[in-house]
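Sharing a structure with you now.
Removed: one protein chain of the complex. Kept in place: all other protein chains.
Chain lettering (A and B) follows the sequence in which the chains are written, and residue indices restart at 1 in each chain.
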Amino acid sequence: MIDLLDFWRDSVPQLLDGLEVTLRITGVALALGIPLGLALALGVQSPTSSIRYPSLAIVEIGRGAPALILLQFAYFGLPSAGLSLSSFAAASMALAWTTGAYTSEIIRAGLQAVPRGQREAAVAVGMTHIDGLRFVIVPQAMRIAAPALLGFAVLMLQASSLCFAIALPELLSQAYIIGTNTFRYMPILCLAGALYAAICIPASLAVASIERELSRHTA
Amino acid sequence: MTLDAVLLIASGIPLTLAVTAGAFALGAVLGIPLCALRVSRSSTLHLAAVAIIMLLRSIPPIVWLFLLYFGIGSGFLRVGPVEASVAALGLITAANMAEIYRGALRGVHSGQWEASTALGMKPWARFRDVLAPQICRMALPSSVTFFIGLLKDSAIASTIGVGEIAFQANYISRRTFEGLEVFAVAGLVYILISLPIAAMSRQLDSRLRERVAQ
């Protein structure tokens, strides 16, 4: 028992290094992916087919292909097209794609939930289509989408563990390295799992309570 | 990219489907008692179920996979990669299915239960003839959505050497350095598999909708 605690204590710094990478990659994926999701949400509604179809393709591939495949595509695939990315850059790209594809659906639902009258009012006061989106529709849609986006952010933190497959030194990779060095897979993976749970459980509970709070206000 | 390579990727389809179906079946069954605990009136059982569901859902699938394969597999008993994949994904499925069942249960009007009681039906008959068909009908759309998600999640089995689609793609890309096409084809294969499943579910859904008036 003492031995186990010592092992954990010795491993914690390396796991925390991994956790930092996990949080960084999740943050970058969301920071790039959510604006992309907004652009795609507007893109799939565009009346111009040269915007609509590419947007649809990006969304459908991003949602239809496993994130693991997208990661490997970016890391192992792009070099054969002459674009070599670091594992962090490749992971950012792939996870931003996944994020963009999924959040575009969330944001599209938000856009549709903005009452029709808001659009009409923006038109009636003479705002251009872009101004109407920028000042009236999108701010309200993002507010409506916020709880679901937060929920997705928690899922993205979990999905970042897939970066193990492209040798990004995130939390799971660090745990795995310690495991191969010490052959004590069980305790180190439990500790890594506990770290994920320690972030994701409170985060999910917070998201759920925000959701309840908001639904009470709108009801 | 050669036809051989495409065929090799396609040769992973059976294992992808097997892992997905196995995990789904395991989870669909385990989800029933978990859901029963979750809606139980005893607060101890209820809280235990909430804790289990939350824990299963808040640790990434690949961490569960490694826990079962490397953690348990390296110490207590030997676990094969396919079994580990089915078990890890099956556990997560159980948590999600429990929540899907619960949502469906809530969707079935309480009047249905009361009406069947009032008609003097026995509890088992009430469940089998009145509740179960409606629960299945309500749970179907989200179950299929989850199944398609699971199909994609099953790609993580490639990291412990299960020879499914992602594994074959990896193998070819390492040998040929044609990662771009290889992973593009692999991604496409996943999409192509999900399409008929989604279509079938829509058809089944509309047929059930006709039969079970809702």
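Methods note: contacts are C-beta pairs under 8 Å (C-beta built on N, C-alpha and C of every residue); 3 or more make two chains touch, one makes a residue touch a chain.
Operating definition for what follows: contacts and distances are computed from a predicted model.
Enquirer: Could you check which of "Polar amino acid transport system ATP-binding protein", "Xanthine dehydrogenase family protein subunit M", "Cytochrome c-type protein" or "Exporter of polyketide antibiotics" matches the UniProt name for the chain that's left out?
Expert: "Polar amino acid transport system ATP-binding protein"
Enquirer: As a test of the contact rule: which chains in view would the missing one touch?
Expert: A
Enquirer: Which candidate, A:136, A:149 or A:178, sits in contact with the chain we can't see?
Expert: Missing-chain contact among the listed residues: A:136.
Enquirer: If the hidden chain were put back, which of A:23, A:127 or A:214 would touch it?
Expert: A:127
Enquirer: Spell out, residue by residue, where the missing chain touches chain A.
Expert: 115, 117-118, 120-121, 123-128, 131, 135-136, 139-140, 143
Throughout what follows, only the chains that are shown with their structure count from here on.
Enquirer: Could you please state the distance in Å, as a whole number, between where the Cα atoms of chain A are centred and where those of chain B are centred?
Expert: 21
Enquirer: Which of the residues in chain B come into contact with chain A in the complex?
Expert: Listed in rising order, the residues are 54-55, 57-64, 66-67, 70-72, 74-75, 152-153, 155-156, 158-159, 166, 169-170, 173-174, 177-184, 186-188, 190-191, 194.
Enquirer: Touching residues of chain A toward chain B in the complex: what are they?
Expert: Listed in rising order, the residues of chain A that touch chain B are 60-61, 64-70, 72-73, 76-81, 154, 158-159, 161-162, 164-165, 172, 175-176, 179, 183, 185-186, 189-190, 192-193, 196-197, 200-201, 204.
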